[in-house]
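Then we have chain A:
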Amino acid sequence: MSTNELLEIRNLRTSFRIKDTYYPAVDNVSLTLRKNEILAIVGESGCGKSTLATSVVGLHNSVTTKVEGEILYNNQNLVKLTDEQFNKLRGNDIGFIFQDPLSALNPLMRIGEQIEEGLIYHTKLTKEQREKRVIELLDQVGIANMQRVASQFPHQLSGGMRQRVMIAIALSGKPAIIIADEPTTALDVTIQAQILDLLKSLQDEIQSGIILITHDLGVVAEVADRVAVMYAGEVIEEAPVVELFRNPKHPYTRSLLKSIPQTNSENEKLEIIQGMVPSLMKLPRQGCRFSSRIPWIPQSAHEANPQLHEVAPGHLVRCTCWKDFHFEDEEGSVNQ
Partner candidate 1 sequence: MWKTIVRRVLIMIPQLFILSLLIFILAKQMPGDPFTGLITPETDPNVIEELRVKAGFYDPWYVQYYNWITNAAQGDFGQSYTFKKPVADIIGDRAMNTLLLSLLSVIFLYVLAIPLGVLAGRYHDSFLDKSIVLYSFISYAIPAFVLYLIFVFIFGYRLMWFPTSGTVEIGVDPGTWSYYWSKFYHLLLPAASYALLGTTGVIQYLRSEIIDAKTMDYVKTARSKGIPMKKVYSRHIFRNSLLPIAAFLGFTITGLLGGSIFIETVFAYPGMGKLFVESISSRDYSVITALVMLYGFLALLGSLLSDIILSIVDPRIRID
Partner candidate 2 sequence: ACGGDDETTTEKPAENTDGTKTEENTNDGGSTAESPTLPSDVTNDGDVIEGGTLQFALVTDSPFQGVFSYELYEDGYDSDILDFMTNSIFETDGDFLVTDEGIAKLDVDADNNKVTITIQPDEVKWSDGTPMTVEDIIYAYEIIGHPDYTGIRYDDDFKNIIGAAEYKAGTADTISGIKKIDDKTVEISMTKVSPAIYSLGDGLWGYAAPKHVLKDIPVKDLISSDAVRKSPVTLGPFKLDKLVDGESVQFVANEHYWKGKPKLDKVVLQVVPSSSIGEALRTGKYDMASAYPTNQYDGVKDLENLTVLARPELAYSYLGFKLGKWDATASVNITDENAKMNDANLRKAIAYAMDIEQVGERFYQGLRSRATSLIPPAFASFHDNSLEGFNYDPEKAKALLDEAGYKDVDGDGIREDKNGEKFEIRMAGMSGSDTDEAIVEYYRQNWKDVGLDVQLTTGRLIEFNSFYDKVKADDPEIDMFMAAWGTGTNPSPLGLYGEGASFNYSRFVTPELQTLLADIDSKEAVDAEYRADAFRKWEEYMFEQATTVPTYFRTEIIPVNKRVKNYNVDYGNATELHEIELTADAPIK
């Protein structure tokens, strides 16, 4: 592990138990997060983004969930840690930001208390010092009247403010890694822009690595350094942000990008992807998982056992089908 690499995920597989069988929701994912970068993970709903994130912080219910593979951080394999060992990292080395800040904050606790809570267990600060730190943190996330906000309850704050508080909680341990699971999905565009700008500037400040989970390619384009595209539990493409938007390779990524309404698409039809993401229990476990949604591409174009291939420096694509891929109507024929 080079000094630049913060976190290395190797062959991670997270499976949920449903009716006595384990179904992997994250299947054989390997990713690396480096210092001071924003790694975006995108994909459609249900593709396993949140599962992946929760695996990294070890928040899965150990009874119904099985986590296999390695997550290496500071020479420890997080997968193997006990809850107590993990608690030393959570909130301290790793911060977590949830999508819906309203339900993610304890409705009966004051904001100040909730931020302070992590400090109690991770630092030896006195009560006064902790309170001072809370104010600092609130200041850091751009909340103007910190003192007042600290003594308020979540429901008294606006959505944007709440998300700032969530960020403050994540920052409280000066974490090396921040994981943000769709931090802006619940927000208005103007607020979203503010929060994204905040994340970006904080990162410059504290130099941590951020895993940003989103399904909005616009958000990715705004802030990410590197992007991993997930489909059905797998990473199907990974590339630096400009490379991905300029040179998308995987059919899924390409379709996705084409389905965004663009300035110049005004009176055109949008490209669509047929079918839908299969549910967890019905995921194809063999071959290219995307193949069923591009039926006009012959099976021969797919790899039997799709692997990630490096097609350009830092640009990985799963399966070989991208080479033969063309949009359905590009040939003008429709396979009924």
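Here, a residue touches a chain if its C-beta (ideal position, glycine included) is under 8 Å from a C-beta of that chain, and two chains touch if they have at least 3 such contacts; residues count from 1.
How these were chosen: all candidates are chains of the complex that A comes from, given by their letters.
What you see is a predicted model; the values in this text were computed from it and never measured.
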Candidate from 1 or 2 that touches chain A, complex-wide: 1
Residues of chain A defined as touching candidate 1 within the complex: 57, 59, 83-84, 86-92, 94-96, 98, 100, 103-109, 114, 117-118, 121-122, 153, 155-156, 166, 169-170, 172-173
